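Accompanying notes for the structure given below.
With one protein chain withheld, the remaining protein chains of the complex are depicted in position.
Entry: chain A
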Amino acid sequence: MFQLENINQSFKGRPILTDLNLSVESGSILAIVGPSGAGKSTLLRLMSGLDHPDSGRFLINGIPYEPSHRKQGARIGVVFQDFRLFPHLSVLKNVTLAPIMVKKQTAKAAKIAGVALLQQLGLSGQTAAYPFQLSGGQRQRVAIARALAMQPEILCYDEPTSALDPSLVANVAQLILDLKNQGMTQIVVTHDIQFANQIADQIFELQPKEVQKNDEA
């Protein structure tokens, strides 16, 4: 189980997240929804260790976890909204770079694992291609393969449907559900409530802070 405990984060004195508590069962899918400005991206940056919360902590299976400590590789993988593939590296090298550099796998072992992963994601014909040669959907699957190659316990997605052709949304949903069947814990940040309903075991709604204040008043 992955838990967030009393997370507080403000930006330039403006509170964005206050006393946030949240937990995800292992192997399940949590969707975090809410309008823009509600703090979805902030929350994702905290979970992936790109920013530090003002206060609060994260726990994996009850043990405190610091997302920015990634010496042996992060336990939380991230698939960015704009994928952020490395444009100068081939698809396979995008996937094998971190296992080789961070997990100290041999180039050969990383390559075998990477090829298998890409095959599983339907990219076996694209291993030698460069990101600019791929479609949006293919790029996203490379980004997922790159994150999975580090064998994270939790995989986070930032707006996985926003950069895609609408006809591909069902494919992503299926892919996320397939990964769930393999036991992956997944957190999906999205503004697409329909998509969230389609995949999630649990939906958490973030509200912009101003709105909450108005409700209280």
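Definition applied: a residue touches a chain if its C-beta (ideal position, glycine included) is under 8 Å from a C-beta of that chain, and two chains touch if they have at least 3 such contacts; residues count from 1.
Note that in this section contacts and distances are computed from a predicted model.
Only one of "diguanylate cyclase", "histidine kinase", "Molybdopterin synthase catalytic subunit" or "ABC transmembrane type-1 domain-containing protein" fits the UniProt record of the hidden chain, and that name is "ABC transmembrane type-1 domain-containing protein".
Screening A:Gly34, A:Gly49, A:Gly114 or A:Pro160 for touch with the missing chain picks out A:Gly49.
The omitted chain makes contact with just one of the residues A:Ile60, A:Val102 or A:Leu168: A:Val102.
Among A:Gly39, A:Pro53, A:Pro131 or A:Pro160, the one in contact with the hidden chain is A:Pro131. Although one chain is hidden here, its contacts on chain A can still be listed: residues 48-50, 70-74, 76-78, 80, 82, 84-89, 97-98, 101-102, 130-132, 146-147, 150.
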